[in-house]
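Removed from the display is one protein chain of the complex; every other protein chain stays in position.
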Amino acid sequence: MLGYFVKRLVSLVISLIVASAVIFSVVEIAPGDPASFMLGINAQPDTVAALRTELGLDQSKLDRYLSWVGGMLTGDFGTSYTYRAPVAQMIADRLWVSLPLALYALTLSTLIAFPAGIFAAARRGGAGDLAVTGATQLGVAIPNFWFAMMLVLIFAINLRWFSAGGFPGWDAGFWTGMKALTLPAIALALPQAAILTRVMRSSLLDILGEDFIRTACAKGLSSRQALWRHGLRNALIPVLTIIGLQFAFLLAGAIIIEQVFFLPGLGRLIFQAITQRDLIVVESVVMLLVFAVILVNFLVDLAYAAVDPRLRTRT
Amino acid sequence: MSRNLILGGALTAIFVMAALLSFVWTPQSVEAMNIAGRLQPPSAANLLGTDHFGRDILSMLMVGARTSIAVALVAVGIGMGLGVPLGLAAAARRGGMLDEVIMRMNDLIFAFPSLVIAILITAVFGPSATNAIIAIGIFNIPVFARITRGAALSLWKREFIMAARVAGKTRTRISAEHILPNVANLLIVQGTIQFSLGILAEAGLSYVGLGAQPPLPSWGRMLADAQTMVALAPHVALIPGLTIVAMVLGLNLLGDGLRDALDPRLRVVRT
Partner (left out) sequence: MSLLDIRNLSLSIHGKPILRGISLRIAEGEIAALTGESGSGKSMTAFATLGLLPKGAKATGSITFDGTNLLTLAEPQMCDLRGREIGMVFQEPMTALNPVQTIGAQVMETILIHKAMPRDKAEARTRAVLKRVGLPPDHVPLSRYPHELSGGQRQRVVIAMAIALRPRLLIADEPTTALDVTTQAQILDLLRGLAREENMALMMITHDLAVVSDMADTLNVMRHGDIVESGPTGDVLRQMRHPYTRQLLAASRHQANLGAAKADAPLLSVQGVSRDYPMPRLSLFGPRPTFRAVKRVSFDIRRGERVGLVGESGCGKSTLTRAILGLEPVQEGQITLDGHPVWQDGHPNLKVRRKMQVVFQDPYGSFNPRHKVGRLITEPFHLLPDPPTGTARDRAIAEALTAVGLSPEDAGKHIHAFSGGQRQRIAIARALIIKPELIVFDEAVSALDVRVRAQILDLMADLSRAYGLTYLFISHDLSVVRSITDRVMVMRAGEIVEDRATKDIFDAPNHAYTRSLIAAAPQLPDDLEALNAPHPAL
């Protein structure tokens, strides 16, 4: 167990190092000098040079990489070129919108997919199964941002149950904040729930064909009892993989959905930064997103071990 | 032929033909603006109505199909072209150095959703349809590498591969001669799925401005333009959205139908 944990942890650290190096190098090959870009074409050469020193642009590439990584480890993400404000603070403010949104959506998607997948698998080939399978076929074909626009059209513009966008801030109260995130979370969650339902269903059906399910029936379990007691936990292993992968898509998806609902999250920050060529902000936000994905996959690996005893004894 | 195969094949064929037709003919020019006739609902003159510049939506959709299909197709090509050889190579030397490196690289790319790759590329080189292709294509590589490796590994355990090895064939030759033809069905089905995911991803990227740029029409950008008009003229958002749904649904049905026709036991992944 400890061996498995350590191995996963080492792999996490290596992934982070390689990912940060890749992100840094890609941004490095960007044409143009951020300092002259910030000061405009008419700037004096010595002003540009002063700014370059201030931003640390005159150091060697390796030094700059190390100080970027070292800074992030101590919570210092550098200073935005355009806003002249600490990037860490800018990200932290936005994260309070994006992260709750992604988690909200993940919760919704799981809460929908588990019962739907189990329901369909238990009624394989029946009318209920066909209905669920048909719905998921449609669900995986719907672009989430268009679905979001349709939700706005129906629930905000026509029914006026929700506001069409914007975020009042958590200061306005937890439930007010949650209400503002509800339509975006549904838009994010439903297409993902369709995928998760399919995985849950097919993974359960695979397990239900295994020999040990037949053994359980020979012990006197009804097929439903066999599904709940023996099928579910085994079926969870592929489902966990997909949940881990989905978190990456939800974070990325959140960036797009924020555009539909005018939410002040990481999405808006990063698109502004791209337009203004504020590369330090882009670099840091991307690193943060990648970190989140790698971390979630690490947690999924640990969850495997909790579900599957075979992983615990293997070193 | 299953119902899935027929329905999916027909839907896909309609879109491909519409895209091809748009090279020689569209109902109206997509450059012709007509401010007076903007945001018109569907009519005899404009079968699917007009957008906020008064352009014919049907013509826009036909030209947009070109962009969508081209981006998704090339991205699948990149993913297959690089992913399949990598997967074959990894499986041929299971547990070896190369396998380890390829699989770790795969894990790493999985940590970069195509949107994040697109953000990085766009931040550096500016937005374009090419960026969308590269971003989606890179993300397809580990998908193909992984399923190829998985299928190849189980084939390597089969005795006919052992027999080929005893016959003195090299691993490369066995991969090309015995493994690849036996994973081809799986690759065709997975390719269809990735094609549909590519259509969705391209729409998303163009929607946030990281993909196709004006004046190149694209389904995602049509939706971005429609966003502020949705209360005034719902059809400008409804129609392009349904078009995407129909195309993706068609490809997914085609993929399922192909799988059932070729080999129902194929394990494809969908994320």
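Order of writing sets the chain letters: A and B. Residues in each chain are counted from 1.
Basically, contacts are C-beta pairs under 8 Å (C-beta built on N, C-alpha and C of every residue); 3 or more make two chains touch, one makes a residue touch a chain.
Owing to the predicted nature of the structure, the values given are computational and were not obtained by experimental measurement.
S.K.: Give me the visible chains that the unshown chain touches, in label order.
M.R.: A, B
S.K.: With respect to the chain omitted from the figure, which of A:57, A:138 or A:217 is a touching residue?
M.R.: Touches the omitted chain: A:217.
S.K.: Please identify which residue in A:33, A:76, A:129 or A:308 touches the non-displayed chain.
M.R.: Touching the chain that is not displayed is residue A:308.
S.K.: Touching the hidden chain in the full complex, which residues of subunit A are there? Just list them.
M.R.: 3, 6, 10, 210-212, 214-222, 225, 229-230, 233-234, 307-310, 313-315
S.K.: List the subunit B residues touching the unshown chain?
M.R.: The list for subunit B reads 158-160, 162-169, 178, 181-182.
In this section, only the chains that are shown with their structure count from here on.
S.K.: Need the CA-centroid distance for the pair subunit A / subunit B, whole Å please.
M.R.: 21
S.K.: Which part of subunit A faces subunit B closely enough to touch in the complex?
M.R.: Touch residues, subunit A against subunit B: 11, 14-15, 18-19, 22-23, 26-27, 29-31, 137-138, 140-146, 149-150, 152-153, 157, 195, 198-199, 242, 245-246, 248-249, 251-253, 255-256, 259-260, 267, 270-271, 273-274, 277, 279, 282, 286, 289-290, 293-294, 297.
S.K.: For subunit B, which residues count as touching subunit A in their complex?
M.R.: Spelled out, the residues of subunit B in touch with subunit A are 104, 107-108, 110-116, 119-125, 196, 200, 203-204, 207-209, 220, 223, 226-227, 230-231, 234, 237-238, 240-241, 244-246, 248-249, 252-253, 270-271.
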